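Report on the following structure.
For this view, one protein chain was removed and the others were kept in their places.
Chains here go by letter, A, B and C, matching the order in which they are written, and residues are numbered from 1 within each.
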Amino acid sequence: MKIGSRALLLILQNAPYILFVVLLVVFGLMSDRFFAIANFRNIIIQAAPIAILAIGMTFVLLTAQIDLSVGGIMYLTATVLALYMTGAPWPVGLAAVIFMGGFIGALNGVVVTRLGVASFIVTLATLFILRGIAMYLSNTRTLMFGDEILTLNRATVLGIPSAIFAFLVVFAVAWVILHQTPFGRQVYAVGGDPEAARKAGLPVARIVFFCFVIAGICAGVGGFVSITQIGAVGPKYGDQIEFSAIAAAVLGGVSLFGGRGSVAGTVFGAILIKSVQNGLNIINADPYIYPLVTAAIIFLAVAIDGLRTRIIERLERRTIRPVSVE
Amino acid sequence: MALNRRDFTVGALTGLAALSGMTVAVRAQGSKTIAVLFDGLYSEFWVAGIQIIREDLKKRGFEIMEAISDQDDNKQFEQVRAAIARKVDGIIIVQTDSNAVIPAIRAANEADIPMVHFNRPPAPSDAFSVAIQADNQKISRDAVTYSCEVAKASGKKHKAAILIGDLGDPNAIQRRDGFQEAVDQYPDVIEVVAKIPTEWNADTAFAGLTNALQANPDISFLFTSSDFLIPQIQQALKTADKWHPVGNENHVIFTGFDGFPDAYALMKDGYMDACGVQNLFYETELAIQAILDLQEGKKVDKLLLDPGFAITQQNIEEKKEEMWGYVLWKEKNPG
Amino acid sequence: MTGASTPFLRVEGVRKSFFGVTVLHDVSFAVEAGKALGLVGENGSGKSTSMNILGGVIQPEAGSMFLGGEAYAPADPKQAAAAGVAFIHQELNLFHNLTVEENLFVDAFPRRGVLPLIDRRAIRASTEEVLAEVDLQVKPSTLVAKLSQGERQLVEIAKAVSRNARLIIFDEPTTSLTRPEVERLFAIIERLKQRGIAIIYISHALEDVISVCETITVLRDGHLAGTAPKDDLTLQQIIAMMVGRSIDTIYPQRLRSGGGDRIFSVSGLSQPGVAENVSFDIRQGEIVGLSGLMGSGRSELARMIFGLDPFRRGVITINGKPLNDPTPRSAMDAGIAFLTEDRRGEGLLMDFTVSENTVLASLRSVAGALGILDKRAISRVSLDMASAMRLSTDRVDDTQVKHLSGGNQQKVVIGKWLRRQPVLFILDEPTRGIDVGAKQEVYRIINGLVERGSAVLLISSEIEELMGLSDRILALSRGEMVGSFDSKPFDREAIMAAAAGVGKLEAAE
Partner (left out) sequence: MTAVPPAHIAQSAIPRSGMGRLLKLVLSEYFILVLCLLYVAGIYPFVPEILTWGVWSNILGDMMPLLVVAIGQTFVLIVAGIDLSITAIISMAAVVGASVMTGTGGYLSGSAAAVPIAILVMLLVGVGIGFINGMSIVWLNMPSFIVTLATRMFFAGAAIWFVTFHSTSSSIADLPRSFSNFSTGSFSGIPYTVLVVGMIAVVAHVFLSRTRYGRWIYAVGANPKAARVSGIPVERTIMMAFLISGACASVAAMIYAARMQTGSPIAGENILLDVIGAVVIGGTSLFGGKGKIIWTVFGVLFLVILDTSMKLLGASLFAIYIIKGSVILLAAMMDTLRNRILAER
């Protein structure tokens, strides 16, 4: 019995990956175009903005907080870029977006950590404020970007498409921060057990604050990568994207209760979501079933995760005496 | 701690007062007011539309009460009731759903306030209002039919893709149906291989088109349900090395809809073959005239039709002056 | 090593009071480097206050402390840690989602030069070193979540060692360890002593204290009851010093004792890893004490009976009827009440009022048609409860229980269950963390309860309490019933030995 549940656990632990493989096979069987290398490159390019956003979200989720304002940050920073920095070279634009995103993230962080207001409601409110400001600035128009931004999409770095390159850089930086710096490990500590973190003398508020800053920066950068692809920013830009980012993180094994998950998982989650969309496009599926399939897959993955934690809890229930193997 | 509390309370109250101040707009007394209720300003068409209406009404000495419903019919119903409570003298409305607007019309009828639908007609009912309509289905059918002829003339078979708008938006549905009617006439020439849902979302559109081009690299016929997706289409086609003007053998036969300035520029440069154009100037003028006539108690037809037209590579020179996008384009690119 | 004349830590005449009540009266003790001091005393005797003072959590009103010859007055826990004082608490302070090495350095990672990067090689090396010192053979990169309880404790000790702790205070370190783990721990402590580290060892398990420590200090009611080398003390003497008075005076006499019908029984209760073939029964009007170290499965047994934890096999019978697959509701309907050991976490809704808590387990009795609650009835029964329990407040409708003292909170929990007139009342550590006066009141209430015919299963870490109240005492060790003692006066040593898992055979006849 015990061995059985261990095996089950192993399956459940890798369930998102199994799910991914199953999906690949299904789409592959339905269209031979799906398995082309170029298509996987497509998927990753398309997943890049959402993956970058979700990486930032991962930091916030790891500390058991949530950031619903990322779509607003993305919209506002891109709008400012389109309105006031059309002539600037792209590195300047990117720097501006990073700065603005970080600044807005810092505002979220201050309200959450200093005033102690629940991050859910803070970021829900700032989401609307930010979208409102962006609409005000743009007068709700769709703004176009010039060639400076548009050509970036087709540019490559070391033979890698720029979107993938940007995404790899963000991923690598986030991975190093989370796994190789004191701050990153403390993020896990704070999320895993805030009370113990406080007792250990960790600066809990400061750590949470910086996670919001990082989420803001990632939202800015994700938005930037996105505009190189779509070349315009309008009132629907980044709408509801916070939910996709959270879904990507959760699909990749990040817990909404903090302390568990990794950026690698998150990236996987983002790619999974985009693969579904890509696969449905490729097999020319009925447009109406897109949200249904996506929702079902998110639901399934999270249900499996719930089952998994339940089994882990059962296996790790404190034992007093040796368990005889039956 | 005590000081903090007090500071905070004072700060909060001050902030609240400041907020209530923000909503304040100066209101002149005595003039007539027209409510202009749009459901969103998601594309240049609507932005240009509301601006033309706004300026025209101001010129005529009206005051304007503007509201955007953000595609929420219930909210728009509430906005209509607020307008009625403010005793406006007329309502120009763009609803989201043709059925859901009927109670709003009834409410306006009861309050004896004339109501005009700009660009989207309501579903048939016993309530009275005047609708200005562009025939989306016909216009898109005409434009796509031209493109189909082009395709036929090429002597080759073409694989086609359509970018569909939000499935909850009747305009999107009508344009899709117009497209379908047109291509159905050319079963030997056109095979529709990709119906790409965009949810009126640029990002989704870009990804969808890229994926469709991946699945069917030989797509050579494209229709977009709105010109506002042009930047994304351009990006996707460029990436797939399919962005070439008419005459190039890799040219994708491209049909647009709306008649944006961008669309004119593309037609001028030969990237777009045809575009279904709504006559925005004509529609705004019809709308304002209808409101004025109704106020004076004149009889106005329930439906005022903007026939619209398809602008094509063939007729571009003779028709461009009627294309609102061209006029805006000309303002931006004088000379 | 330093000579006996210069102790490493010296505490002199420390006094502390809360809200005008002095909880520590001029307490003094000392530890030498490389030696261990056992600190024993009942709950509320002042052990934890002393430790909080040592750890800088609170500051004394009078007295002085010296560490390594210098004056020592930590203003906060950080200063205490910096001075080389480390605590190994019962509740370990580890992050389960981090690795062993990360836990050792979580608040002060060594960096690679000026870069904000963790010097993995450095922490790996020093972690391996300290792990070897505490004899823990796991990889430094192992997640703490994957370690056993005993291994986690060794990680905590390794952490203290890696911080160059000079004084390590162990607070009930063996409660959740298996016996081999305990032996291993003692070996480590021995090794720490050899390194010249001073140890303070706090435990209820007196045998452990005797085997680990050179000197033993006994506290009682905030006073120093005595200090002596362990060789000069017998177990009995220590206990006598701890209790300081005869049991009879604390534990009120009951008019009627035991001997009704057999009203409750458990037979063959088993759950892998938790309990093995546990059987016992309780009579009407009887108090059965359940003795065992913490981690022996006492609480788990109670939770299984009450339907909070699952069990694989076994039959529970109450009032002659079997209780199959119990849930808290079905157990309650059968007449079982359960006072949990975690009063704040499971016993009460801390933000809610006294009356809201009082009726929480018996809402049906104050509800009319459609489940509508009778507010006046709620106030009335809560007031009745308050006066029966001699609660400190009668403003039951608007006093939140979090504003009550521990003793009064416990009375609310008991009162809440008494409203159901339980057939069997399971009391898990009913007097933990409450003062002596409140304890006596709780004892009085328990006696009243059995006099009215209820049966009681009493779980307690305090053997004196068990002996003073119970008609019969059962000993549990590692999930097995290892002894039953039914003759008063009880043989304390035999009970303790049984509970400690030694002399199992002799005790279990």
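Here is the rule we use: contacts are C-beta pairs under 8 Å (C-beta built on N, C-alpha and C of every residue); 3 or more make two chains touch, one makes a residue touch a chain.
Not measured: the values here are computed from a predicted model.
Engineer: When the whole complex is taken into account, which chains on show are touched by the absent chain?
Structural biologist: Taking every chain of the complex into account, the missing one touches A, B, C.
Engineer: Determine which one of A:L124, A:A205 or A:A285 touches the chain that has been left out.
Structural biologist: Reading the full complex, the residue touching the unseen chain is A:L124.
Engineer: Kindly state which of the options B:P170, B:G208 or B:G256 is in contact with the chain not pictured.
Structural biologist: Missing-chain contact among the listed residues: B:P170.
Engineer: By the contact criterion defined above, which parts of subunit C meet the unshown chain? Give residue numbers in ascending order.
Structural biologist: 306, 308, 328-329, 331-332, 338, 340, 345-352, 356, 359-361, 363-364, 366-367, 370-373, 375, 416
Engineer: Could you pull out which residues of subunit A are in touch with the chain that's been left out?
Structural biologist: Answer for subunit A: residues 66, 111, 115-118, 120-122, 124-129, 131-136, 140, 243, 246-247, 250, 256-257, 288-292, 294-296, 298-299, 302-303, 305-307, 309-310 touch the chain left out.
Engineer: Need a quick check: the contact residues on subunit B for the chain that isn't drawn.
Structural biologist: Touch set of subunit B with respect to the missing chain: 1, 3, 5-10, 12-17, 19-20, 22-25, 27, 35, 41, 64-68, 70-75, 77-79, 81-86, 96-100, 102-103, 123, 167-170, 173.
Rule of thumb we're sticking to: only the chains that are shown with their structure count from here on.
Engineer: Measure off the straight-line distance from the CA centroid of subunit A to the CA centroid of subunit B, and report it in whole Å.
Structural biologist: Comparing mean C-alpha positions, subunit B is 33 Å from subunit A.
Engineer: Note the residues in subunit C that touch 2 or more other chains, in rising order.
Structural biologist: none
Engineer: Tell me, which parts of subunit C touch subunit A in their complex?
Structural biologist: The touching residues are 77-78, 93-98, 102, 106-107, 109, 111, 116-118, 120, 145, 149, 176, 272-276, 295-297, 300, 478-480.
Engineer: Which residues of subunit B touch subunit A in the complex?
Structural biologist: 40-44, 47, 68, 164, 167, 193-197, 200-208, 210-212, 214-216, 228, 231-232, 234-235, 238-239, 262
Engineer: Which of the residues in subunit A end up touching subunit B in this complex?
Structural biologist: It comes out as residues 31, 33-34, 36, 38-39, 42, 45-46, 49, 139-142, 144-145, 150, 153-154, 226, 229-232, 234-237, 239, 274, 277-278, 281-284, 287-288, 290.
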